[in-house]
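Quick one: the structure is below, questions incoming.
Every protein chain except one is present and positioned as in the full complex.
What follows is chain A.
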Amino acid sequence: MGEKKLVDARGMACPGPIAKLTRAYREAKNGDIIEILATDQGFIPDIKSWVESTGNKLLELGQDGSGVIRAVIEVTAKK
């Protein structure tokens, strides 16, 4: 079982939550779980697209009543 990391990118519109995610991803290894919190609506399509093109796994993606988007990814694509 890998490590679990939390990336809090709430309130970040520019350069956006992906900027914070890529920093956490760099440190991660296969099997690690990264949980990202964001409020930027663009993050929903962006995280889907990023996970698909980088070949990682999106375990959860949802939004709560207050608008906070929560995505959980499993790192699987590191060589």
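Basically, a residue touches a chain if its C-beta (ideal position, glycine included) is under 8 Å from a C-beta of that chain, and two chains touch if they have at least 3 such contacts; residues count from 1.
Keep in mind that, in the parts below, contacts and distances are computed from a predicted model.
**Student:** Out of "Proteasome subunit alpha", "NAD(P)/FAD-dependent oxidoreductase", "Zn-ribbon containing protein" or "ABC transporter ATP-binding protein", which one is the UniProt protein name for the chain not included here?
**Tutor:** The record names the chain that does not appear here as "NAD(P)/FAD-dependent oxidoreductase".
**Student:** Even though one chain is hidden, which residues of chain A still touch it in the full complex?
**Tutor:** For chain A, the residues touching the absent chain are 9, 11-16, 18-20, 22-23, 25-26, 40-42, 45-46, 49-50, 53-55, 77-79.
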